[in-house]
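Only one protein chain is missing; all other protein chains are in place.
Take a look at chain A:
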Amino acid sequence: MAHALVAEKHPLDDLIRRDRMPHIWCPGCGIGIVMRCYAQAILESGIPVERHVVVSGIGCTARVPGYMNLDSYHATHGRPIPFAIGIKLVKPELTVTVFSGDGDLAAIGGNHLIHAARRNVDIKVICINNFNYGMTGGQVGPTTPLGARTTTTPYGNPEHPFNLPYLLAAAGAVFVSRWTTLHVRQIKQDILYSFRKPGFTFIEVLAPCPVGFGRPNDIEDGVEEMRIYRRRSQLVYRVPEEVPWEALEVDLREERPIYVGRFVDREREVFQPIRLTSKG
C-alpha cells in the first residue's frame, strides 16, 4: 500500500489569505477556479508579488481580491476600473488587474469598461460571466440570454444580452479572449499573456452559478454546466474569418457552439498621461 503524501506547503500558499478561509462561494461555483488560475499566473509571471495589485467592484466575483494576499481593493459596485486607473497612472510599474463580475463590469460599470478600452489604459480585466447577478440572488444581468429565467425575469428575459468580446473589440481592447471554467490552462495562459501585453486586456470566463443561473434554467448543478462547456465549446482562431462576431453571443440553453479562444490580439498605442518632465 502506498503512503499518502501530505504536502506541508502548497506553492500558492503565499498568494492566498489563508486566514480568510473558508470562502463565501457556493458549492459548484466557478469563481474559485478562476482565482486559482490568477494566482498561478502571478506565481509564474516573474513579476514580484509586491508589484501585483488587484481591484474589484461588488459581487460574488468581486470577493476575489479579499482572498488574494496582494495589495487588494474592493471598491464600489461598478467602479473597479476607474479605481485601477487611478492606481496605475500613479504607479505605472505596478501590474493592476481588475477581477469582477459581468454585472459589475458591464451593467453598472459599463461606461467605465468601454471608455477604458477606448483609451487603451494598461490594466488587465478578468470578467467572470455567470449570466446573472449572483450575489444579490440571481437577478437578470447584462449577459443573461434572451428568454432565460432569473428572479426578476420570472416569465423569461425580454432583453438581449451583451456579447462581451464583440463589445470590447469594438471599444478598442488590444487583447480579448474567452474561456470557460473548464479551460484552466488557457485561462492561466491568457492571464500570463495579458500581464505582458501592454494596454487594455479583457478575459471573459464563463462560469457556473448553479444557484443563481443554473437552477432556474434547468442546469442541474455546477458539474452539469461544466459538461455543457465540454460538449459545446468550440475553439476559434480568427474572428470574423471563421465565425462572425455575432456568433459569439452565448446561450447555454440552446444546443449551439460556445465559441472560445483569443479573438483579439493587436497593437494600439497605450494610454499615457501627458508628461513634460521626466520626473516630478
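Here, contacts are C-beta pairs under 8 Å (C-beta built on N, C-alpha and C of every residue); 3 or more make two chains touch, one makes a residue touch a chain; residues count from 1.
Rule of thumb we're sticking to: contacts and distances are computed from a predicted model.
Chemist: There's a gap in the complex where one chain should be. From "Amino acid ABC transporter membrane protein (PAAT family)", "FAD-dependent monooxygenase", "Carbon-monoxide dehydrogenase small subunit" or "2-oxoglutarate oxidoreductase subunit KorA", what does UniProt name that chain?
Modeler: Going by UniProt, the chain not displayed is called "2-oxoglutarate oxidoreductase subunit KorA".
Chemist: Of the residues A:60, A:85, A:107 or A:239, I need the one that contacts the missing chain.
Modeler: If we include the chain that is not displayed, A:85 is the one touching it.
Chemist: Which of A:69, A:139 or A:152 touches the chain that is not shown?
Modeler: Of these options, the touching residue for the absent chain is A:69.
Chemist: Touching the hidden chain in the complete assembly: which of A:112, A:149, A:188 or A:262 does that?
Modeler: A:112
Chemist: Which parts of chain A face the unshown chain closely enough to count as touching?
Modeler: Contacting residues on chain A, toward the hidden partner: 17, 19-20, 49-51, 53, 55, 65-66, 69-76, 78-79, 81-87, 89-91, 93-94, 111-112, 115, 273-280.
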